[in-house]
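Let me give you the structure first, and then I'll get to my questions.
Of the protein chains in this complex, one is absent; all others appear in place.
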Amino acid sequence: MHFDEGGAMIHVSVIGVGYWGPNLIRNFVANDQTQINVASDLQEERLDKIRKTYPSLRTTRDHREIINDPNIDLVTICTPVSTHYEIARAALEAGKHVIITKPMTATSAESEELLNIAERKNLRIFVDHTFIYHGAVRKIKDLIQNRELGDLYYFDSVRINLGLFQHDVNVIWDLAPHDISIMHYLLGEYPEGIVATGADHWGSGLENVAYLTIYFKNNLIAHIHVNWLSPVKIRQTLIAGSKKMVAWDDTEPSEKVRVYDKGFEVKKTPDQVYDMLIQYRTGDMYCPQIDSTEALATEIAHYVDCLETGKKSHTDGETGLMCVKVLEAAQKSIKARGREITI
Amino acid sequence: MHFDEGGAMIHVSVIGVGYWGPNLIRNFVANDQTQINVASDLQEERLDKIRKTYPSLRTTRDHREIINDPNIDLVTICTPVSTHYEIARAALEAGKHVIITKPMTATSAESEELLNIAERKNLRIFVDHTFIYHGAVRKIKDLIQNRELGDLYYFDSVRINLGLFQHDVNVIWDLAPHDISIMHYLLGEYPEGIVATGADHWGSGLENVAYLTIYFKNNLIAHIHVNWLSPVKIRQTLIAGSKKMVAWDDTEPSEKVRVYDKGFEVKKTPDQVYDMLIQYRTGDMYCPQIDSTEALATEIAHYVDCLETGKKSHTDGETGLMCVKVLEAAQKSIKARGREITI
Amino acid sequence: MHFDEGGAMIHVSVIGVGYWGPNLIRNFVANDQTQINVASDLQEERLDKIRKTYPSLRTTRDHREIINDPNIDLVTICTPVSTHYEIARAALEAGKHVIITKPMTATSAESEELLNIAERKNLRIFVDHTFIYHGAVRKIKDLIQNRELGDLYYFDSVRINLGLFQHDVNVIWDLAPHDISIMHYLLGEYPEGIVATGADHWGSGLENVAYLTIYFKNNLIAHIHVNWLSPVKIRQTLIAGSKKMVAWDDTEPSEKVRVYDKGFEVKKTPDQVYDMLIQYRTGDMYCPQIDSTEALATEIAHYVDCLETGKKSHTDGETGLMCVKVLEAAQKSIKARGREITI
Partner (left out) sequence: MHFDEGGAMIHVSVIGVGYWGPNLIRNFVANDQTQINVASDLQEERLDKIRKTYPSLRTTRDHREIINDPNIDLVTICTPVSTHYEIARAALEAGKHVIITKPMTATSAESEELLNIAERKNLRIFVDHTFIYHGAVRKIKDLIQNRELGDLYYFDSVRINLGLFQHDVNVIWDLAPHDISIMHYLLGEYPEGIVATGADHWGSGLENVAYLTIYFKNNLIAHIHVNWLSPVKIRQTLIAGSKKMVAWDDTEPSEKVRVYDKGFEVKKTPDQVYDMLIQYRTGDMYCPQIDSTEALATEIAHYVDCLETGKKSHTDGETGLMCVKVLEAAQKSIKARGREITI
């Protein structure tokens, strides 16, 4: 952290300004406690675009310039997954905190090594699982923590649309990190095993449609459907509990989260073991108001807070590692036509 | 078939008038070539209701009266699954054609035995997979047969809502027969293997949520999500092909079927093996007009036609058997936490 | 009322079994306290259809048979509007209570005369404004009566779709009686004036699209849009109050009524006359559970109750007359290109 006129400022940098990096830059610019100094990319035309919008921002094609810059506190890594480990390791070794876009690394071994380096150097790793900072997810987390949903039964998430095909990872590594991180944050349970199925329709060796079933303790089950080849865009998550159920549709402009006072009661009588009575219960539905602050703005403010106070992040390296482990297990299972892989 | 004044009439009967039976009666009444003579049920209050609407219909609590009635050509069986085999066998042995509500029987062995009896006695078995006669399914079948969708990639079906819990079967046996029969009819392929997962949240031994992945040749894949414990009612089927994609939402009052001129093209160059180019293609969407005739009316007219002309039915006993085999395999897989079961 | 075995029964009849009449018959059959004895229509094929479903129902082509039948307590009139007055007058003169489908008569003078006859003969006139018995309307009425919405600001209703063209009345007389009766029931206020505009696109002299603005006291305003020539079917009503607002979408399969905790507050300060502060307030939304009983069943039970206890009906002849007066005023205004007509 640097002390500039006006108080402590975190000097940040962004490596990789393709699709996602510019959003981070925009939010670093808007945050009062971060100062974005420099951005890098291998492609000059991307840097041109950045300079057009932010004429005062320094740019470079060599990310090592950023890593070696003593004036930088925090390195944000928005490059392809396969490069995360090398860049993050170099940044940590150079004494920088890091934000890594999801998924954290290409293997869990890499994530574990980064965690070790960070611990040794007393630095922070944040993984940019942006959805954890989305108003809808935070609202659902509140409902679960306040026991409004009761015991949790299942988590079902559909994230499908047309494109964009990634050259280096399949649809699971591309889209499921969102659902896995949301699932992990909301359920607060560690997965026991995974069954994954899917198909590759363009002969690239990379699945474009996949289905993940994730088993937890106590009959809790999760299912994730990710698809790059869907004619319609669906972003729907269902969470059922013993008291209430939630449907979150992120494509809705408003009323994204619906809380249903619906469920069932099982009435068992000693002599009616077979004929147990399931009674459905239906009541009102309500849509709580959702904080519409951009998730990335909330996320960056949270990282600033973590750096200043030392508090634990909702999306730290451990979270990132858990996600990579689930992805690895899913990968193994899908190649084995659905054989369960324990985690 | 009987010859009444006005020409040939098929004399029909319905065994079981709980939820679905009355719909069959109503459609037999409306069809000019069927004459519904008698209905049976174990519960007198159900028969009361039937008599109130159809005062001239004969009713009985003993279904054997129907089976032994020489005046009946066709017996419709709308009873719980576990009783299908016994009643259908008796009806066939008594020389009657049968319509059996889905699923055909509780085991594939039972279905096979019924098929043998029917062949020996030269009688017809129809299985009431109603959706095959739905305007939307027939329209999608046309699109596939006319090669408008190109090669098929996947079939994805979601059939979820709150209730109704069945005491004798799990959610797969209750709801998935719809999706399995539609899938079979549209894809025209025989499944190779099944991976099923799910959970039982009310401790009854019967799953209330389940996910089925069904593998076919040539990378074609199907997925079915059935759920008795969903806060929202979803009836959505996606079918993607190499040329076009279809989304069928059966909860839409109109515009149920959407045909998307969307897809992708893979451009491979000899020297660009790794960097193969996937180009997305998006174009117009259209909603073909759908025949809104009640599916059951179309179905009964089709059965009459089959009986009169000897033509093969779209939902004959073989179709019913295939569906039961898929259900059995799904059952085995779900108990084995997703192990693939070949069919 | 007649005393049959099993207690008092109201002997009812239906004149006119085209589109709506059969629904009344079905509900009279289902109601335990009404006995439907006879139906009439000028068209024999309509009677054929009725007899096919209700073989024991007596039918006739001469409605005077019904009116002169001493065994009938209540005559239901489902014929074209132009005939309502003559048939209702004859029925009342013959000592029968009447149910008249909406609108009550073709002129307000006719309605007034029927009211006079009914009073003189001590008989009841019910007007079949079915929507008043719809679960959604009753729920909204509760919200208004419990002051949950606060002071009412506006009522805005859109009822548009393709067809069906009526030969004898324009779109206002065909569709707006629904909105006018709902408006009247919910607002509980008498209209002061009407401005109506519209157009006739098929040169029949009958408007196929129309817009009605209805002024009430205290700045309360209502607007009704009816249209026979809309590509989409819309049934949406918005009601705003000083505390909450309601949106009722009758095409939604569930969640028909939404209650929004939204509004504004005006903060005036003595010195800030010009710059008065309007503050918007947004909060949760909820969908109350709606009674899904068929409106017609509730309506008939209500009429039975009125006849047995003498209680006032929500849709009596006075209500029917008010609706006809609004229709007449709208008709005048539309011909005068929007000139306000007082009622």
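Per-chain residue numbering starts at 1, and chain names A, B and C are given in the order in which the chains are listed.
The definition used in the following text is that contacts are C-beta pairs under 8 Å (C-beta built on N, C-alpha and C of every residue); 3 or more make two chains touch, one makes a residue touch a chain.
All figures in this text were calculated on a predicted structure; none of them were measured in a lab.
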item	value
Displayed chains contacting the withheld chain	A, B, C
Hidden partner chain, touching residue among C:H201, C:K311 or C:K335	C:H201
Residue touching the undisplayed chain, where the options are C:I50, C:A247 or C:C306	C:A247
Contact residue for the chain not shown (choose from C:H11, C:H225 or C:K256)	C:H225
Chain B residues touching the omitted chain (full complex)	255, 282-289
Residues of chain A in contact with the chain not shown	29-30, 52-56, 233, 251, 253-254
Missing-chain contacts mapped onto chain C	153-154, 156, 162-165, 167, 193, 195, 197-204, 209, 211, 213, 215, 219-221, 223, 225, 227, 229-232, 238, 240, 245-247, 258, 260, 262-264, 266, 274-276, 278, 280, 282, 285, 337-340
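To be clear about the criterion, only the chains that are shown with their structure count from here on.
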item	value
Highest C-beta pair count, chain pair	A-B
Geometric centre distance via CA averages, chain C-chain A, whole Å	53
CA centroid of chain B to CA centroid of chain C, Å	41
